[in-house]
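Complex shown without one protein chain; remaining protein chains in place.
First chain written, first letter: the chains are A and B, and each begins at residue 1.
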Amino acid sequence: MTDNLEQLIKEAVEKALEGDMDAVNNIEDRVTRSKAKAALVKAKREAAKEETEANPDENSNDSSDSKQDKTTNEHIAELLIQQFPGDINKELSSQEHIQIQSKKWLVISTFLRDDPSCLFDSLQCITGVDLGEESDLEVRYNLHSMTHRHAVEIRISCPRNKAKVPSVESIWRIGDWFERETYDMYGIEFEGHRDLKRILLPEDWEGWPLRKDYEVQETYHGIVVQKVKEGWE
Amino acid sequence: MIVDRLIDWLPTGVAWPGLTFIVAVILCAVPVFLFIAVYALVAIYGELKISSFIQDKVGPMGQGVGLHAWRWGLLQPVADALKLILKEDIIPSAADKKLFILAPFIVFIGAFIAFSALPFSQTIIIADMNIGIFYILAVSSLGVIGIILAGWSSNNKWSLYGAMRSAAQIVSYEIPAALSIVVVIMLTSTMSMQGIIQYQSGLVWGFLPNWLLFNNPFTFLAFIIFFISGVAECNRTPFDIPEAESELVAGAFTEYSGMRYAFFFLSEYANMFVVSGVAAAAFMGGWQSPIPGMFDTPGWGLFWFMSKSMFLIFMMIWFRWTFPRLRVDQLMDVCWKGFIPISLFNIFGVGIWYLLVG
Partner (left out) sequence: MGIVKGDQMVLNIGPQHPSTHGVLRLKVVTDGEIVSDIEPIIGYLHRCFEKHCENSTYEQVIPFTDRCDYIASMNNNFGYVVAMEKLMEIKVPDRVEYIRIIMAELNRIASHLLALGVYGLDVGAFTPFLYMFRDRERILDIFELTCGARLLYNYMWVGGVSHDLPVGFVETVYGFLDYFEPKLKEYNEILTYNKIFIERTADVGVLPPEVAISYGVSGPNLRGSGVKWDLRKDEPYSIYERFDFDVPVGEGTVGTTGDCWDRFYVRMLEMTESAKILRQALKDLPQDGDVHQAIPKKIRPPKGSIYQRTESPRGDLAYYIISDGTPQPYRLKMRSPAFTALSVLNEISRGWMLSDVIAILGSLDIVLGEIDR
């Protein structure tokens, strides 16, 4: 599109937005006229969107949500530090997560579920993470509250060789299967779990697959296990 | 009475007196067996077409490509039969071999010998016993033994489940069926099949044929109860829990393959015909034509009987593809808490009607 035409369309659209449709309708070339009409529709829609964005009661956009999330995490972190000093690692926590030492996790999680200002009645996800070779394993919990509609993320790290974390399956019943899966993939033992065994892999599989230093076994019941090619991409 | 006529016709004075009887019986049994085989093919074809129409399927309606479809899908039942015959006969190693082999035969015998009392027309009936209908009811319960044997000998928990459910269902639904037939016997004062049909000649209410169906409201109710109990006896949906595909794969018949499975299949269709035949004979006038006086020669009699039975079989097929299935305990509830009280009430009602109205 030449600059001339662009300029023509821009002016026509501006005039139309003020209410004068003749500028658009009088463009002689059919192609240019239709382009001007399309640009007008787009401009109108963007104007409408700006208006609705200016009203905060309907659309809480991403920015305000994440602001709330950040304050939620920090807010809950402060609450926890008051209740359980010494168990929250403030230096490693951030605006997005709370880092916790693992020994009192069961008590802390009961508090998180029952305390009236927290009321985290829903455990959304348990993710195991391997922070790198020679480094720790970490378990991350995403909690959500159906009543207060806020969410936090809790991280607990444990050393590679003695990976033990208290189990929360008695508090949130879905912890049962999520923890079995994390155990299956990482080898992290959840103390207090009533029946910790592998869930996705066969019972007699060896090794913890999602660890970064996992070596797949040679054979399984006589079947040769195929190796993942190095540097596969 | 075909058996009697054959015995008269065959040469007497043979070495062993019972031989004529045995030869006559075999000569009667073969056409019945052929009839069942041909009828089963027709019924399978009918089920195929009706189900495709109800389910809006494309293939079997003749638009599909492929040799087995041919014209209007006519070769499909032949293909099915061939497949069953040519399949490998597998007997599970842990199964009880003798019972496993015996079971299909018992089920088939139960359905087969009931055919000897079905009145196909005024003159075509293999054995017109004076306890005809009682005999059919008694003999059609033999099939249960076969099903239990099949489930037990398969040595498989699922088959056992299916067999137990099936036995419970068939035995329970015998009762409302028999009680409905008691209503018929009360009115016609005879248990002979030809006698029951002859009672239903003439007109009732002025213009309707004197079928027991239209005779009085209690027999109408008895017909409905008998027909639904018959559907339950054949293990058809909505009562097909014993062979519930999505739960027990094939229930009591899971371990059967090839020709042995074909026997069970065949006996299910034979049973359907027996139930429809008895319902047609007892309630719908059998070989009587709907317009008394016209179309009532023996040739037409055969036509009326077959068309009434086929109509009832069509209803059974229609039910299968329309309704979901009932759970076992709901099945039992319907029978014991629903049908049996209604059948007893029917008997009472017919008695009162007979006294008051005559």
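As a working rule, a residue touches a chain if its C-beta (ideal position, glycine included) is under 8 Å from a C-beta of that chain, and two chains touch if they have at least 3 such contacts.
None of these values were measured; they are calculated from a predicted model.
A.B. asks: Contacts of chain B with the missing chain: which residues?
C.D. replies: Looking at chain B, the ones touching the missing chain are residues 51, 54-57, 157-158, 161, 237-238, 240-241, 244-247, 249, 320-330.
A.B. asks: Touching the absent chain: which residues on chain A qualify?
C.D. replies: Answer for chain A: residues 38, 41-42, 45, 58-59, 62, 65, 96, 121-125, 127, 129-130, 140, 142, 146, 149, 153, 172-174, 176-177, 185, 198-202, 209-210, 228, 232-233 touch the chain left out.
Assume only the chains that are shown with their structure count from here on.
A.B. asks: With chain centres defined as C-alpha means, what is the inter-centre distance between chain A and chain B in Å?
C.D. replies: Centre separation, chain A to chain B: 63 Å.
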